[in-house]
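One structure is given below, represented as structure tokens, and several questions about it will come after.
Every protein chain of the complex appears in place save one, which is left out.
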Amino acid sequence: MTESKEKEVEKESRIKRRKKFTNLSDIEIKEIYTENDIENFNYAQDLGSPGHYPFTRGAYPTMYRGQLWTMRQFSGFGSAEQTNNRYKFLLNHGQTGLSVAFSLHTIYGIEADNERALGEIGKEGVSIDTLKDMEILFDGIDLSKISTSMTINAPASILLAMYIVVGEKQGHTPDQLRGTIQNDILKEYIAQKSWIFPPEPSMRLIVDTIEYCTKYVPQWYTISISGYHIREAGSTAVQELAFTLADGFGYVEAAMERDLNVDDFAPRLSFFFNSHNNFFEEICKYRAARRIWAKRLKNKYGAKKPESMRLRFHTQTAGVSLTAQEPENNIVRVTLQALAAVLGGTQSLHTNSFDEALCLPTENAVKIALRTQQVIAHESGVTDTVDPLAGSYYVEWLTNKMEEEAEKYFERIEELGGVIPAIKANFFQKEIANASYKYQKEIENQERTIVAVNQFQLREPCTTPLLKIDEEVAKQQIERLNKIKAERNNDKVKETLEKLKGAAKGTENLIPYIMDAVREYASVGEIIDALKEVFGTYHEDSVF
Amino acid sequence: MSKERKIKVLVCKPGLDGHDRGAKVLARTLRDAGMEVIYTGIHQTPEDIVNTVIQEDPDAVMLSILSGSHNALCPVIMDKLKEHNIDDVLVAVGGIIPDEDKPLLEKHGLKGFYGPGTELKTIVEFVKNNLKR
Partner (left out) sequence: MDYSDLIEKLLEGNTRAAARLITLAENNIDVAEKIINSIYKNTGNAYILGITGAPGTGKSTFISTLIKIFIGQGKKIGIICVDPTSPLTGGALLGDRIRMKEYFSLENVFIRSMANRGQLGGLARATDDAIKILDAYGCDIIIVETVGVGQSDVDIFKSAHTVVVLLVPGLGDDIQAIKAGIMEITDIFVVNKMDLDSADRKVAEIMQMLELNETFKYDSEEIPLDFAKIKDWTPEIIKVNSRTGENFDLLLEKISKHKEFLEKTGIISNYLKNRIKTETLQILKHKLTKKIEELLNSNEVIEKYINEVMEKSLDPYSMANLIIKMLENKF
């Protein structure tokens, strides 16, 4: 073969499907990675052994050889009775932790009979107004034997108080309770929008829960610092990484301002990330997150205990990636996303049900989602060794790159004066809106392929059986609320709420006051309204 | 149609759900298609929406509901529009709307249902081709 012909053959074999390959953070991906791409690589400094600083390879030394991740399916719908039944079903099928989704009216601290709750009761989660609902929700479930994750933010302190009181009634002391409250208000302003109070009093309530739990509920995770919703709102993986960790820094700084010792509270902070479609990008995101957190806690906040530097996280597969077209394909998407989370070293995992782009998950779909995790855990062999991808040129390069890009964002946030000023300047909101618009455009222009959505489409009528919430639930919830209000000692309720307001005006820790109100069956809505009188409400300047 | 005439669209999020990614992306898309778009933001009550429709006088209203509360909220909004004799505004809904809910919503005058994965140009064409005035 002549030389020129050889070149031609080579050129031909290099014809590519696309002009440019980029991941979902718009980072350009090269054809091949070699040792040149990780030139200054230093094993001890950049990775370290699993379970050791900077924790890049994993939070624990033996990872899944010692203990599998917690398979924690987020659920909650309809009434407390219905959700209680679903919990018992999941626990009987081998699930190891509960995860409570609350109805939107509970999330906003609005009573079921408020006109703004119209149509929302029990739709996205279980409807809770008073302690009574909480007692029914955990009826027959021993709270000292399970760990419970509650996805609740603005009223997190109230739901935690209810959980503690339910525990007391079962005969358990608070220190026996294990679980997590999401309690991450910063990402609400940034992405999910279920805020109630302005940022400053919201941060106070969060630091109150940190302080209280450190003393009395030591096995509780006080904040689940969440990137999940930031990603669902349309951010890139880099933005999810950077904004979530920036929120984390915000909480650490707020708690330290109250003179709490970083090593007392940091071990009880946990994280919650999304797992989207780009496999390696997600894995590298988790590895970078652990390394950034460890470095920052040690170097900037002066943490001494390794537990304070160790980032642990829950993962949920990307709801936003599910398609209504050919919903069964979502099972495959979820499998890949779950695998990425496992290879990235997650401590717990929620796999989405394939029908969620159509309705609330049905029982069969929930079962398949759980089975997906079990197949990965027990059949695939990926759990046999820790961080199996370490040392791959591509994986280490991309982990470094994600960290680098995140650091750029930290600098910009710092320039704006920190997380809260950046929220008020709509910085995050604008960045996310731009990213989500760009992503959607790329799909529309066929620059990114979504199977059966913009390529390989077959239009078939949907045959998935759907779960629907009976409007009866709303009626029953309102009836129960009215009944409680008629039966409880309303003078006591009023008294505890007045005391709460008084304390809110000062600087005392509010959790004991909230617990007193909860014990008297004050509703979430009543407690929130009392606090609103003192704290005011937040108004968003929506931008995009 | 006069040369100056522009299609004016209201993009609203009724109810309590705060998932506004879709609504914002749609708002931008309609703008890029040459329309004048008002996004009302989240947490709109039916009354807020109807008052905005009265004052802004849009050609179309796009509701975005992902919480499953469409069967409760949409009919209330449509009834309130009727109370004000507003019958020349196109109203569509996007979000998670199961097929079996569509007949009820259609009966209340909604036209156009767009679930996850809908191509945006489909919605743009829909608005252009279904205006009532």
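Going by the order they are written in, the chains are A and B; count residues from 1 in each one.
The working rule: contacts are C-beta pairs under 8 Å (C-beta built on N, C-alpha and C of every residue); 3 or more make two chains touch, one makes a residue touch a chain.
Values in this document were obtained by computation on a predicted structure and should not be read as measured data.
Chemist: Just to verify: which one of B:L16, B:V37 or B:V61 makes contact with the chain not shown?
Modeler: Of all options in B:L16, B:V37 or B:V61, contact with the hidden chain holds for B:V37.
Chemist: For subunit B, which residues reach the chain that was dropped from this view?
Modeler: Against the left-out chain, subunit B lists 2, 4-6, 8, 27-28, 30-41, 44-45, 47-48, 51-52, 54-57, 84-86.
As a working rule, only the chains that are shown with their structure count from here on.
Chemist: Please compute the C-alpha centroid of subunit A, do the same for subunit B, then give the distance between them in whole Å.
Modeler: Taking the average C-alpha coordinate of subunit A and of subunit B, the gap between them is 30 Å.
Chemist: How about subunit B: which of its residues touch subunit A in the complex?
Modeler: 15-21, 24-25, 27-29, 39, 41-43, 45, 67-73, 76, 96, 98-100, 115-117, 119-121
Chemist: Give the list of subunit A residues in touch with subunit B in this complex.
Modeler: Those in contact with subunit B are residues 104-105, 107-108, 110, 115-120, 123-124, 188, 192-194, 232-234, 320, 322-325, 357-360, 433, 436-437, 440, 444, 450, 453-454, 461-462, 466, 468-469, 471, 540, 542, 544.
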